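Every protein chain except one is present and positioned as in the full complex.
By letter and in written order, the chains are A, B and C; residue numbering begins at 1 in each of them.
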């Protein structure tokens, strides 16, 4: 952790705004571009006020042209800038995958270094809620992680959001920065000023000896809730490994935890088939780590994400599902599942303050 | 297997051409579209002569517009046609993923059936060779398999190419039909006339008790070569499971084999991280199938595919690598690895007749 | 006195026959859409319609004026802001409201929400929220019709934002090359979410030239005057008829009165300038047609008011029925990932 030790309480969205401001301030090469970046809603509050603070030359709005905008930031990076591109939804980035996969990810490698580096950050907002439905609540994190040359970051806390955002902007590689929409409103202490959290290291969010629960982004929140409950009621202690960076993956931290607990649950906010959770399971098994029981994945079913809250409720695994998965694996505590506390309010918002409609 | 029992010897490419002709003949709703489809080279011989046989209304050339062409075939399918779209390389299909993922894959589900089905086949040519390099030799099979609602087919033999192609055209769902470039020239018996091989069933390509080797497309060829050698020289018997269809995945056939052999090697012509091989390993381990040793993946390293033959040689795992992986797993036979026969000719072509330059 | 239009029928459809449109019918149809959307906005605050909604209040004239030329067999597709198009095409109101409420009898079984509408029976072939995405799909529909020797009309509605996506020119070009008579209806309301045209198009950008350079017809008109919309659409269709196979883009200038997404107005955010706001507030398509009707026939005022009252009752009845309806049952979640 490099930088300030002082903290103040910020939301995840404010932490990203703060990090962006720090980058814009420290490095004249940084600029931000994306549809709506300077608008009154400021990408869910993550860019609010930046245009007036840093000027329209450095905080740019844009037409609906995801593909060309991605090429544009790649070229600008090659030309010595450090651009940050924002998509309001990961789903829109599907239009730009040719640039991301063929060009950004490979440029440094395929020209054997002589083509220069592509230091860009592409922000993509993932996550569910308020009836976003099939085309506005995908994850695709395993897609990006599958491509050699892309760093894939998915923080779970405001402090990490800031620290990893700054590290992403400073990184010489293209970074896919995934922000789960439900995290934007969550608050926590965030170091003030310059604060950098290196990419590629897991965070052990909680220590315990009974089971390793691997998660990233909003799944970490679910895992931690399950862990709190399990500790308080069932005397089951979780090691919660917050992956934070899906590529490069710090497998050693996961392996160390599994060596200790000998049980593995992977929670992943994504479809299961060929997803990131399977990769974690495969690595643990390939490594021959001793397990007391077969590993378990807690993921979405392999089906598109429905809009209706009635279906969303069964589609998305909950903190309670994590608890149940662990209970089954550990072979005890399941009797407490019935009094696992329901999150207050409707199932399709993270908290009662979540505004909707977007 | 439905259809003819008579066979004749065809190449994989001819089998696809044959299957396409059968579909065009049997069903007036079928049409073929894609850049170069009616040109003199006929997509590596897979569409040669179809335009003159079936007319320019049913075998269409196209501009460079992968994204809109994909929407076009989706709409045509909704309107009652059964289009076949061809990309000369999977890499070009990256421009059309928005349509494939958001629309084609989800249409039937997200409108709860009321939007109709999307019976399209999208042919994508994958595979290496002759210096194709970083942007012309990707796989992405796990990407497609990850998306609920897409069927993903990757046959390994001319007979399957034909049978599964016809089944794909007849399927009510969008089918991603992956053709490894190195298979196009391989010959084998192909049933004449109408011949349909159902999607979603693995093929046990070889039976043996020592190890289960799971593979698809060209990896099956490598696995079979390794199996022949292992049987002849090291008395190691492979069960080779040709996956053929990556989604839906027939896990039962894999599981049955692993239950018998208690050893698993997955060969996958793709990057490793979050790839299809990891999914197979994860499923086997999750299912708690007893294994005598940790499962093994034989895949590409997580790096872009280089052009130079000198690098391609180490980048792509070979039949010998499969043999070595199995030998290590089984704990014997490795002493034979040194006389594992090299494929005749250069490493970057499947055989001496492979033409280059494309 | 004309009967109050039934929620699931489209009186304007009677005019897809070459007969000049009847302003009263057009007005009532716009009114019906306005009343339904107003009611959606009001009741949205109860937080029972739990999906993003993009209201077309202010843009009804385009939907109604275009659809007046269409028959049920004709096909329409749209995007995120599609209530007006769905309703004007004769889409089932109850199924739409049920969809907004996430109910099992919603037009997508609750799986889509407001941004995903579908009613093939009435010729509404789908709306999806990815900007520009239905353009090539609509082209494919029209191609299928052409390949089958059909003579349905296919219409794609979209906002001016969609024209910025590469897929727009690819679709236009394919339509011209394959000679597919797709009718593209662009509703230019000047904004893409909160972003005005300036950061999206050069001041020298000429949409008409852009369209025509592909080899496509281009027409334009006042999108807030339903009679103008009808007339210009009629001209476009006549041009397409005279030159079969040539597609056509029609651009209508219009304005949305509500926020981009959600049930409120948002002019206090100052992303639109006061002069524009005032200009367009004087050009409410319903006020224009109503004034015209009453000027011609002053006695109509009471009839229109009564009709509006009935329309309110209709939509309230629909909403109450929908709210009493069932939610999709959890077991149906995996149904239809693959079609059988």
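Here, a contact is a pair of C-beta atoms (placed from the backbone, for glycine too) under 8 Å apart; a residue touches a chain by one contact, two chains touch by 3 or more.
These numbers were taken from a predicted model, which means no experiment stands behind them.
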Displayed partners of the chain not shown (whole complex): A, B, C
Hidden partner chain, touching residue among A:20, A:67 or A:257: A:67
Chain not shown: contacting residue from B:28, B:49 or B:63: B:63
Candidate in contact with the missing chain, chosen from A:12, A:108 or A:177: A:108
Absent-chain contact - pick from C:176, C:193 or C:288: C:176
Footprint left on subunit B by the chain that the document does not show: 35-36, 39-41, 60-68, 91-92, 95, 130-136, 301-304, 306-311, 313-315, 346, 348, 356-358
Those residues of subunit C which, in the complete complex, touch the missing chain: 164-170, 173, 176-177, 199-210, 212-215
On subunit A, residues whose C-beta touches the chain left out of the figure: 31, 57, 60, 62-63, 65, 67-81, 83, 98-99, 102-103, 107-117, 148-149, 151, 172-173, 248
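The definition used in the following text is that only the chains that are shown with their structure count from here on.
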Centroid comparison with subunit C (C-alpha atoms), farthest chain: B
Centre distance in Å when subunit A and subunit B are each reduced to the mean of their C-alpha atoms: 32
Chain centre separation (subunit B, subunit C; CA means) in Å: 43
Between subunit A and subunit C, centroid-to-centroid distance (C-alpha), Å: 36
Contacts with 2+ other chains: residues of subunit C: 106, 108-112, 116, 128, 130, 166-167, 337
Sites on subunit A at which at least two other chains make contact: 67, 91, 95, 133-135, 302-304, 306
